[in-house]
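One chain of protein is taken out of this complex; the other chains stay put.
Right after this comes subunit A.
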Amino acid sequence: MTARSLPLFATIAIFLLAYLVCYLQFPAMLSTRVIGNLLTDNAYLGITAVGMTIVILSGGIDLSVGSVIAFAGVFIAVMLRDTGLHPLVVFTLLLAITTAFGAAMGGLIHVLAMPPFIVTLAGMFLARGAGYMISVDSVPIDHPFYDVLKDAYYLMPGKGRLTLIGVVMLLSVGAGMVIAHRTRFGTNVFALGGGVQTARLMGVDVGRTTILIYAFSGFMAGLSGVVFSIYTASGYPLAMVGTELNAIAAVVIGGTILTGGAGYVFGTLVGVLTMGLIQTYIVFDGSLSSWWTKIVIGALLLLFILLQKGLLRLNARRQAARSMA
């Protein structure tokens, strides 16, 4: 086990431990129903968190995703209400828009040499505002194709439903893992996270990579919007406020270092499921306020930040010890 993968194993261990605690208290937690719901309920978060992982691995941040998801919901709902377009056509259109939106932010970040924080903050307001321009109210979706999508599931043994949107999330994670860990683009992302100047010296096309990174995040946010619209069967411009922060939390709990350069996409899935598990536990308990979710997530985040810092220190010390020897 290398120092790099230690946070990943820590994440997995914490998840399994938490699940064990839940199971001991509520044996019903270990059913395919709960697991199926865990995947379905957190599908939108998982998908956008995959995009966020790539962004954070590169040393950046994308604050716009929550607004983009909300925009996506409203856009889909209104398009389906006001035009005769088939949902699949609307989805394609939407993904093209959000991907281009992400690419534009990436372009600005690179060309203006602006911090991603500021550029995506502007993007966050823009996307939220665009959602309001389309509709101020919640718009229900009652397209027959949506009923098909909503009812598409695989019945697991034990009556648990593996829904389409849960599967989409798992596929997204799989795709994210391949892109981050198995392609030259992914290596370039890690290179940027390791140091932009060095990456440039080693031949990375920094501009192109930056644009692709934020375009990918935009695409994932769009896909997350599609999934969320299926999940809620409506579009509402005020939805998903703060989702970007949940996604960042999931990425960090998943063991990715917030300053970039080290982490695993799979860890993000575990991070999302850990956050979902806490929520589920509170539902099972029934007496706890749902705010406890936030408190536990806050504590977990703190734990992981400390863990990462500790590991960095340990590494530095080991390095020093070696150079002395």
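Things to note:
In this section, contacts are C-beta pairs under 8 Å (C-beta built on N, C-alpha and C of every residue); 3 or more make two chains touch, one makes a residue touch a chain; residues count from 1.
As a convention for this text, contacts and distances are computed from a predicted model.
Entry comment: the absent subunit's protein name, as recorded by UniProt, is "Monosaccharide ABC transporter ATP-binding protein, CUT2 family", drawn from "Monosaccharide ABC transporter ATP-binding protein, CUT2 family", "Protocatechuate 3,4-dioxygenase, beta subunit", "Heme lyase CcmF/NrfE family subunit" or "Formate hydrogenlyase subunit 4". Residue A:Ala191 is the one among A:Val50, A:Leu80, A:Ala191 or A:Ala247 that touches the chain not shown. Residues of subunit A in contact with the chain left out of this view: 2-4, 178, 182-184, 187, 190-191, 193-195, 198-199, 201-204, 261-262, 315, 318-319, 322-323.
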